[in-house]
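Mind looking over this structure? Questions follow.
Just one protein chain is left out here, and the rest sit where they should.
Entry: subunit A
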Amino acid sequence: MATAALRSQVAAKWHEGFNRLNRSEPGISGLLSFSQAWNIATDYLHPRDISDPTSVKHHDLPSVKASFDLINRSRRLPVMLETFLDDICDQYHLIVRDIEQYLAEYEESADTSVILRLVFRLVEWYRAWAPIDELGPTIRAAYTLTFQTQLFSILPPAFVRGFKALCASTLVPVAQLAPPMWEAFEVLGLTDRYEGIIASVGYERIEDYVRETCTGRWDKPCLEELRVWMTEQIVPWMLPMYAKGAGNTEDARGMLQNVGSRFDFHMNKTLCDLRTSEIFDIIIDFPDSNGALQDLKECLQRVDQRSSLVQALRKANRKRLLHPGADTKLILSQYVATIKCLRIVDPPGVLLFKVADPIRRYLRERPDTIRSIVANLVGDDDSGDSLVDENEPIQPLQQLETEDYNDPHWDPEPIDAGPDFRTNKPSDVISTLVSIYDSKDLFVKELQVLLAQRLLAITDDNFEKVEKERRNIEILKIRFGEAALQVCEVMLRDMTDSKRIDGHVQSQKASIVHPTIISRHFWPSLESSDIVMPGQFQALQTQYAKEFSTFKPDKKLRWLPHLGTVHLELQLEDRTIETDVPPLEAAFIELFSEKNTWTMDELIEGVGAVDRTAALKALITWIDLGVLKEDEENTFRLLEVTEEAAPSSRTAPTASETPTVTAAQQQQADQMRLYWKFIEGMLTNLGSLPLDRIQTMLRFAPGYDQTVEQLARFMEAARREGLVVGRDGMWKLNR
């Protein structure tokens, strides 16, 4: 049961409501006019179907306005807005129908103009349903919001695709811009909502363009050209979207600054990515790819892609360069090109350091690296293209120096430098290559070996070649220092001395032997051979040696017959054969002047001791020349009269040319033998010693450079051979 108080309260409310609507008009006439105004207003606002011509109603605008005014005065406007917005939601199915229709058409034709028409159609809807301006901006904004919310909630993904395509279509080729389209987008709020999509259209366009125009074009920088393209093509496209409402170019520039720099960044990034993916080939093409490197340098300053460049290059190197299939020379030249390229891209050398490390490590493991570098240094390269730039001034090798903090031009290390980064001052390529190894001694040794080979290969009076070597050595002296190449100097002097001595000996007693007399101590250890030259060769040698010892009584000749060449004239019954052959061949054929048939074993015995493969190879030379014939296996007969060349039953075994000079590796083994002598000496005299004592005592051995681990392995090997016994960490000789 309602109390009197409640009743009076309800009555008060009622009165208040009534008065608001009735506006103190007499009776309920106020109420009536309000309800009339409400009807007019809601009818006016009711969202109509624009595709239905009958739905078009003509309103008397003044009365509509009056109605709104009345509603406003009765403070019923919010309620009306609510009703209106509800109506919009109710009627939205009309728009949905339209959208579905257009999109279906688009799906079928993939024609972006359909989307454009759809957009315009939506604008029509929007305009048709919009309330009159007199209702004020609040209601207008509420309407727009509701319309757009509804719109976005129903737009299917297909629309987004179409929209993107539509945007793109305005870009390629940049069509005469369609300002109405952008306006329509703006009206519908599509610009804001799909800003990401619009931007991505721009990005994609940039990516496509960069890839299209710059891929594989490394000869000149592209960046400048791309910037021009951006200003001419992309900026006008951006204008209506990002600089809408800009009154003049000055304003527009200000508005574009932000988004413009984003696009510029994207362009840099795309180009950087492209060049990063091409970097290996760019380096191969160097110096024809200078332009690309300039671009890369500029991009890297803008875009932080340095680490990905390093990654990419390291990966490419691993895949394409640092494997057994690649020639050492090739790796070296690519390394040198890498040095040159990355010096352009990154002058402080951090990138280079990071990329070079694996290459250097790999090269260190290759046995023929030193040889290749040295061969290149002395211009012994078959390929002809030298690692060293002709124009680069020859300068002494530079040692890696510690940082000089007193240097007024000192710069701190770049921030991305690793802890073991060493600033290599722009040094020349040779210094860098030599620094692959810890010491230059290895190079000097290899250089001696190579020089020995080349000098010994010089025959006859070809003295220009010796002069050429001398020039080479002079140049190398500048790099490696006078002292290091002293031995080479002696070798060269031996060559000239030999000629002089030979001249003297010949003047005393003419001989057809022309030896090259070398000082054993200064030449790399030469492969020794046990060939004893038979017959007339022996006589010639002895005779020459006699003359030599009268000329130089304090010296004795030790022959290395296997290193020479012999010019032979064979007089056979029906023919004469003239040929230049190695000494072993000559020795064999000399034996045939004693008797016509020899077995292999007899022949080998006749010349001292040679290895069978070498012997067979020498004999096959004669078989090929048609001088000998192998009647039955291992029996050879001299063909005094030519016989029909029977197909040789044997093919030359693939005995590699015996290297004249023992290579550095062999020398290392010799070195270990030397160390063993020292170990033997100390263990003989000092009894048993612990390993570290041996290590320190080996200091006395010249050039000892092994680590204690290496020594331990060596001692272990000696133990296995029964030379030493080790007990309780003490080593002693096994006797």
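Throughout what follows, a contact is a pair of C-beta atoms (placed from the backbone, for glycine too) under 8 Å apart; a residue touches a chain by one contact, two chains touch by 3 or more; residues count from 1.
Quick note on the criterion: contacts and distances are computed from a predicted model.
The complex includes a chain that is not drawn, and of the options "General transcription and DNA repair factor IIH subunit TFB4", "Ubiquitin-conjugating enzyme/RWD-like protein", "S-type anion channel SLAH1" or "Large ribosomal subunit protein mL44" the UniProt name matching it is "Ubiquitin-conjugating enzyme/RWD-like protein". Between the chain not shown and the residues A:Ala158, A:Leu674, A:Leu691 or A:Ala712, the one that touches is A:Leu674. Across A:Gly17, A:Gly254, A:Pro287 or A:Gly687, the residue that sits in touch with the chain not pictured is A:Gly687. Residue positions on subunit A in contact with the hidden chain: 674, 677-678, 680-682, 684-688, 693, 696-697, 699-702, 732, in rising order.
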